[in-house]
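Got a structure for you, written out below as structure tokens; questions coming shortly.
As you look at this complex, bear in mind that one protein chain is not there, while each of the others sits in place.
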Amino acid sequence: NPKPQISSENPGTLTIAAASSLKFALDDLLELFRAENQNINVRVTYGSSGNFRTQIEQGAPFDLFLSADRVFPEMLIESGRGEKGSLFDYAVGRMVIWVRDVSPLDPEQSLVDSRVRKIAIANPKHSPYGQAAVAAFKSLGVYEQIKDRFVMGENIAQAAQFVETGAADIGVIALALATAPTMAERGRYWEIPLGHFPTMFQSGVILTNAQNPDAARALLGMMITDSGQELLRAHGFLMPQETQETP
Amino acid sequence: MARDLNIDCKVRFRNGPEIAPQAVFSGAPGRTTALFGPSGSGKTTILRLAAGLTLPVSGNIRCGETIWSDDRTFCPVQKRRIGFVFQDYALFPHISVLGNILYHLDNKDTALRDAAFALIDKLGLQGLEHRRPAALSGGQRQRVALARAVIRRPHWLFLDEPMAALDQTTRLTVRTELREFLQREKIPTLIVTHEFNELAELADDIALIADGRVIQHGPTREVLRQPSSLTAARLLQFENIFSSEDKSPLPVAKKSTGIAFRAEFVHIEKPETPTLAGRIFIPVRITRIRSEGPLVRLTGEAGNTLIEAAITSQNHAAWMQPGHRACLSIDQRDVASIPLRG
Amino acid sequence: MARDLNIDCKVRFRNGPEIAPQAVFSGAPGRTTALFGPSGSGKTTILRLAAGLTLPVSGNIRCGETIWSDDRTFCPVQKRRIGFVFQDYALFPHISVLGNILYHLDNKDTALRDAAFALIDKLGLQGLEHRRPAALSGGQRQRVALARAVIRRPHWLFLDEPMAALDQTTRLTVRTELREFLQREKIPTLIVTHEFNELAELADDIALIADGRVIQHGPTREVLRQPSSLTAARLLQFENIFSSEDKSPLPVAKKSTGIAFRAEFVHIEKPETPTLAGRIFIPVRITRIRSEGPLVRLTGEAGNTLIEAAITSQNHAAWMQPGHRACLSIDQRDVASIPLRG
Amino acid sequence: MIDWESIALTARLAAVTSVILLVLGLPLAWWLARTRWRGAVLVEAVVALPLVLPPTVLGFYVLLMLGSNSPLGQFYEGVTGTLLPFSFRGLVVASVIFSLPFAVQPFLAGFRAIDPRLLEASYSLGSGRFHTFFWIGLPLAWPGLLAGCVLSFAHTLGEFGVALMVGGNIAGVTRTVSISIYDSVQAMDYATAGWTSAILLVTSFTILAVTFTLQRKFVSTWPGT
Partner (left out) sequence: MIDWESIALTARLAAVTSVILLVLGLPLAWWLARTRWRGAVLVEAVVALPLVLPPTVLGFYVLLMLGSNSPLGQFYEGVTGTLLPFSFRGLVVASVIFSLPFAVQPFLAGFRAIDPRLLEASYSLGSGRFHTFFWIGLPLAWPGLLAGCVLSFAHTLGEFGVALMVGGNIAGVTRTVSISIYDSVQAMDYATAGWTSAILLVTSFTILAVTFTLQRKFVSTWPGT
């Protein structure tokens, strides 16, 4: 892919709003980016994609929004806050069942294990991973049987903490999180096969009032370079072209 | 007069009495009016009305030509340039004695500071300047409250039992200093007191208060000599009061409701002492003798009524014993004839 | 005696005086001891020490055989079964008059309620039972405080100027009722008062307080007659005090520091009155005459000293005018000879 | 749809928490106000500390403290056989910890404002510490007590960081109305969020206004002692 050039006269600051689950991948990616664009000062804020959407609707000064799903960027484009045509799937989320190291549970079998009292998921009401988890449970045919054991975090990070602190026995979280250093050290996981839940495309969009759209474009470009994709893959994401959409 | 305090108003406490004073208190420079009346008669309330601390429900209050309070206008306390000594002092607990005295005055003004220290000296508060009120005795607090009120040379001074917590000696000093100060600074004053001595020493006028009303008001001497009603006589502690319905041992004038005279004007002599013109003589049997401070109080029975006499030890002879006969006498001029009401 | 109050302790206020009373107050049933002394002398502090409201820094306090306070033990106030009337009442502002009086007592106990209503009647508080303290006058509050303290028939009663805010008439009633109550209930009492009348009427014993110490303590009559020091004489308001260094107009015994006598024991007669055995006669020139309540006070000059006499109007003759000569006389027995110190 | 279940649960939580806060907070504040022990300032500071942490983080630490890895959590599990986190009881514990400063600080202010003479008077009338606390301390400290109750009650309604972390958002067990509103907002169901907020606000407003009115009517300041 051709590498978009950034004019060195117009460096400035690149302000990114990124989904929390992207934290580990993006931090590494940005290291690479900074090395190549030393004149660009990158500022990134991680948080809830839903909150970012609300804030951007209200004029939050971001250049680039890397959402944890595709819905929010689409809404922004519709409302005119997102640049038409800049929508772009940068990764696909993968999902795992995570247990602590010290747990006697086998993550793969744990959904039907009677020792499991609490199952941590992200809130399916508003979190894409929560919705995916519920879909997967239904697809695996265990939903009715386990739905009373759910405890719901506001996002996957909180779901992970429920398990990590020992308060919940297993949790459904993003692979991106399970491969993060702290989590990897402390637990084991089993990936839920992709077919059991709708494909979670994660999309980014450049915002219309971006101060530095060129830099944003440069970063997007970098994410689809080989080295960029390598990094994303290493951090637990799939590339959009590696999947077919499942309904 | 320029600062006469004209009060004619009313306040009604919920579940309480109605206080409706009506009087013109003289605002002549340095003139002091004493409010005198039983506990609960409304003295404090009258002071508070005058000061603007209690709002009247109706009526008006004027100070000279200035309206302090009527149906439409109300001059707030802080604009009235008054001084108030509260019955319970109300010192500021977080400020030193000196700070209390100089409250809201220019702390840097050396003349004022000198005046404050002079007052502190005169009131016997030396060495307490930097104490907080909590570290003072009751009487010391009361003197601080007095100093705080007078130092700002108010246009009117309201003192609510300002010496009640003082011992007799301190009271005498304070009273003298206060009198001098008020005369010198020409401040008209309303003072509540329960002490006869204070009445005589401090007050130019007396207003007798009963049931929330001013029942008699006039120069001290006159009021003390001539109560205008039986109630007034009782308030003024005339020991001997006879209404015209009573079987009085003394002749009661037709056009009066009764007579009253003080025990200390009654002389006691041996029975059958020759009578004197201008004096009324009443033969009695002594029923009771008791000493009260410097005085000896004798009660004599004449017919069905009792008459009290008060004498000093000088006149207290050995023969004056309960059961013995004696002759009481009183100068006709010392017998107050109480006019008919209305 | 079973309940004698033995106090020998000390407290030192930061930036304040040291109060170190040492006395045994009689706990005989119904016996009343008055604390008498100038403002700031430590009367309240002594009561507070006795009650356990102020902690002594050293020394001990015993009530009969019970140790109330010493180096090791301290009996908290609420265990001492005392009654305390505070100088500033300290009524509970959120409770009605009746509630204050019956505080911490069984509200349902009809005998107690009857007692409370009886007290309310006797103290002239009828109709105020359900008012909050804020809706009472100063004197009414003080009477509530008194009722609250006495109704629980304490083993010891401490009264801090319990009638200071009352008018003379109410004071008389309250004093009489109080005296009767204390006698009937056999409660030993310590009372602070500034009133001579109260001393004589209420107190069996007097303790004179000066500078935080008990400087004289004994039966009322004796103390009033015979002060043990010049300070005591001054506290007791002897008008005529002559130390042996002064040029006394009267002979001063060798073994004494001075003499003192009261103005009301001094007779005044025409000059050149024949002398009488047992009486000392002093020719004087009258320098000042002023009336004070029921009394007329005359000052006479003899040599370089002034002597004061107090007479009633009965003895006040027309010839007694400033500048005129007169003869003062006093019974030798009325002259207190003040012993040497130590 | 408005989540009535959460509303009922929140009412229950607020009631239980308030009662516990009174039972714990009043004696603690009374003691802090009266003690002369110098270390009391440290206790006072510690009580205020939960406030300075972001609620979610506090919740995380509380979860660590109560979870089945902790001695406390294991002890509780041993005794009751159930987990403390993700239960109503756990929620109550968390609520109490977090609302304690809102209760204790104003209580303390209320007790501090009491004229010590009145306590002395009470003792002199034979009333012990306990009786004095109830009959003099509490009524005279009412402005502070009211402020403490209002703040801790309102805060228990609105708190959601700790409640979510320790409670786990289980419908009917630990889903409070504030979590429910949060969820609606996150799910962009602004109508439900708005209505539920409105109900919460109107109810709270009514409760507060009635409380304040009653207080002004019956418990006006107590001058005159």
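Letters A, B, C and D mark the chains as written, and numbering starts fresh at 1 in each.
Note that a residue touches a chain if its C-beta (ideal position, glycine included) is under 8 Å from a C-beta of that chain, and two chains touch if they have at least 3 such contacts.
In this text the structure is predicted, and so the values were computed from the model without any measurement.
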(message) Tell me which of D:Ser68, D:Ser87 or D:Gln105 is the one touching the absent chain.
(response) D:Gln105
(request) Could you tell which one of B:Ile82, B:Leu128 or B:Ala165 touches the chain left off the display? (result) B:Ile82
(request) In the full complex, which bits of chain A touch the chain not displayed? Write them out. (result) 15, 20, 23-24, 43, 45-47, 51, 54-55, 57-61, 155, 157-158, 160-161, 164, 177, 180-183
(request) May I ask you to list the residues on chain D that touch the chain which is not drawn? (result) 38, 40-42, 44-46, 48-49, 51-58, 60-61, 101-102, 105-106, 108-110, 112-113, 115-117, 143-144, 146-147, 150-151, 154-155, 157-161, 178-179, 181-182, 185, 193, 197, 200-201, 204-205, 208-209, 212-213, 216, 221, 223
(request) Tell me where the left-out chain touches chain B, residue by residue. (result) 51, 53, 76-78, 81-84, 86, 88-94, 103-104, 132-136, 141, 148-149, 152
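Rule of thumb we're sticking to: only the chains that are shown with their structure count from here on.
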(request) Please work out the Cα centroid separation of chain B and chain D, and write it as a whole number of Å. (result) 56
(message) Suppose each chain is reduced to the average of its Cα coordinates; what separation in Å results between chain A and chain D?
(response) 37
(message) Can you compute the centre-to-centre distance for chain A and chain C, using the mean CA position of each chain? Integer Å is fine.
(response) 89
(request) Hunt down the residues of chain D that sit against at least two other chains at once, touch-wise. (result) none
(request) Provide the list of chain B residues touching at least two other chains, using ranges where the numbers run on. (result) none
